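Only one protein chain is missing; all other protein chains are in place.
Let's turn to chain A:
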Amino acid sequence: MAMAANALPPLIASQLNYLLTHSPLPVKVDQIWSGCKNSFLSDRFTLLIPFCLDYIRWDVIYNAQFPLAAPDIIFSPEDENFHPLPISGEGGGEVQSPRSSLRDWNSKDPSRLMSLIHELRDVYMSYQRKRVGELDDERLKFEISTILSREGIEVGIISGADKPEEVKFAVPLLDMDLNKLVDGCPWKHQQKIYLQVVFPVSRKYSSAPCAPRVKLISSSEIKALFSTDDVRLPPWVDGMCMAEYLPTLEETLKAQVLEAVASIGIRRRFIEALVPHFGRPVEADPVFCRKATVLAASGVFTFLVHFFLSTQFPKQQPVLMLQSSQHFNSQGAPIMSPPLVDYPWSPRWEISQMAERIFDFLVEESLSFKKYCNETQL
């Protein structure tokens, strides 16, 4: 088999691919390079592993010359005290918690790298918890004792060269399966909304601890359904702790998420209401109903109308874009109109009236769009 230059040897490639496709965590590869003398085969890569709403960078070092040997890992410079492997001979002769994926390493089993990374990430999680627990900060000690039992919570120390130490909590919110809320959900990874709480580490002499920075963060795919930017966070009252803050937040968030799910139905009915005026859509987003494209004609001039529906529909009107099927610019691309948002609209109208009003608007707009196309083409 002819190998492309800088390719990963098959055994290593299958392990990496397995990790990228099967891991419930969205692991990413940053770069792949070769450690061989002739640089022909690649055998090392940097993994970006999600942890505490951020990524940790781990260099995975394989050996193309010894593809059956287990890989080694070099952690980030700030994690120089993280030593996940047990040390033989210490601790009463008995080797504590051996890492099972590295023991009896089998290169032919493509799932090995994934289990190794998951195991090490678990150890890393407890390592960070331990570090936070050792900080001399009464408030953090209290927060940890009250909140750390919550499932899926992650905590870590953020330290930079020129800024004071901070502790970050990533608290998963809403005890429900968001993937199951949406019919025909295309999400591969489990979607979650997290509250990120960043506490400054306060030393004993500082009197009143200041409020932490709170922020909602969601996995990126969920944005098709719900935008966390639309959520107004309740204020953090002095002397509050996370256990007090979370219930109110979760309550409002839950209501908003359910509303967002319900709004899929409203958008679907809107797209269906377009049919009597424009005929069946050429293309439509069947899951979240955020996009639809219909074919329209004004005399012999035919064009496409793209509808972009926000998660705030019908409070926010759809953004329209027209695309000519007859006019092309100098690059050979069809001519598009700029986004149209300035047309008559009321969220209180009946759905059918919304579609009808847009149709009326487009009857007039098509004339100016045709003129625009003819001008742009020349």
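The rule is short, and it goes like this: contacts are C-beta pairs under 8 Å (C-beta built on N, C-alpha and C of every residue); 3 or more make two chains touch, one makes a residue touch a chain; residues count from 1.
Keep this in mind: contacts and distances are computed from a predicted model.
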item	value
The complex's invisible chain, by UniProt name, from "BRCA1-A complex subunit Abraxas", "All trans-polyprenyl-diphosphate synthase PDSS1", "Ribosome assembly protein 3" or "ER membrane protein complex subunit 3"	"BRCA1-A complex subunit Abraxas"
Candidates A:103, A:163 or A:180 - the one touching the absent chain	A:103
Hidden-chain contact residue, picked from the options A:73, A:233 or A:351	A:73
Interface with the undisplayed chain - residues on chain A	1, 3, 9-11, 33-38, 41, 44, 59, 61, 63-70, 72-75, 77, 80-81, 83-90, 93, 95, 98-99, 102-103, 105, 107, 120
